[in-house]
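Complex shown without one protein chain; remaining protein chains in place.
Here is chain A:
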């Protein structure tokens, strides 16, 4: 009996919910689905193209699905082209850049958020300036300086200029500012020095900010193009985007099957990361306003 009593209003509720959905959001969601399909179509077309043969890729009219799935295009990247090296370079550069940013940005962030000191405004001004300067304004002298330091075409050249990012400093300063002073006071009373407070009290509290910072830094480092293009001069130092771009602008400009496979190889790692860590990507944009 109780079942009969409860099921009726529930069903009614369901109907009215569905109706309300149709009345309000239904049309919106239909339009969003259509546009959404168009929006990710380039990725789909890329993925499908990467397993097509060169003949099929130029077929008219184009076929959406490949008739013969071939892994030949990917194999080219591993055999004729040195995918392993480019991937390793990209990974080394990105991971070290991320690690550097985590430690160094939170160190400055801590100083700016929790300490009173002479020159604080100057330091903060420097962060602001760094934030404003576009990479195109500095890469020419940067190249001259790096070459004169004897660093050209080295991992150091690819990593050092990005070891701290102003946006990271901002993020960490904001976040550390929100950590209660009482925690630090307690540690101080227990006799901990600043370094110890930073590593044992502050840094462990920064989990969410560090996650966001890591994602943002990894993204910008993995996709970075202008500087690696200038700084990496021999193939053994190319990062993935540089390798792909140089391959795509040479005599292979229309070799789309291999190019698309390359694009898949560049995009997949970051896209996978995005799918699993979506929240942090979006948090990063919302928190800093910077992609």
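Going forward, contacts are C-beta pairs under 8 Å (C-beta built on N, C-alpha and C of every residue); 3 or more make two chains touch, one makes a residue touch a chain; residues count from 1.
FYI, contacts and distances are computed from a predicted model.
For the omitted chain of this complex, the UniProt record lists the protein as "Sugar ABC transporter permease", which is one of "Rieske 2Fe-2S domain-containing protein", "Sugar ABC transporter permease", "Menaquinone reductase iron-sulfur cluster-binding subunit QrcC" or "AzlD domain-containing protein".
Listed residues A:75, A:183 or A:271: the one in touch with the omitted chain is A:271.
Shown as candidates are A:107, A:171 or A:232; the residue that touches the absent chain is A:107. The omitted chain makes contact with just one of the residues A:74, A:87, A:175 or A:281: A:281.
Mapped onto chain A, the interface with the missing chain covers residues 21, 24-25, 28-29, 31-32, 36, 39-40, 42-43, 45-46, 49, 57-58, 60-62, 100, 103-105, 107-108, 110-112, 115-120, 123, 126-127, 129-130, 132-145, 147-148, 160-161, 163-164, 169, 188-191, 194, 198, 219, 222-223, 225-226, 230, 240-241, 244-245, 248-249, 254, 256, 259-260, 262-263, 266-267, 270-271, 273-275, 278, 281-282, 285-286, 289-291.
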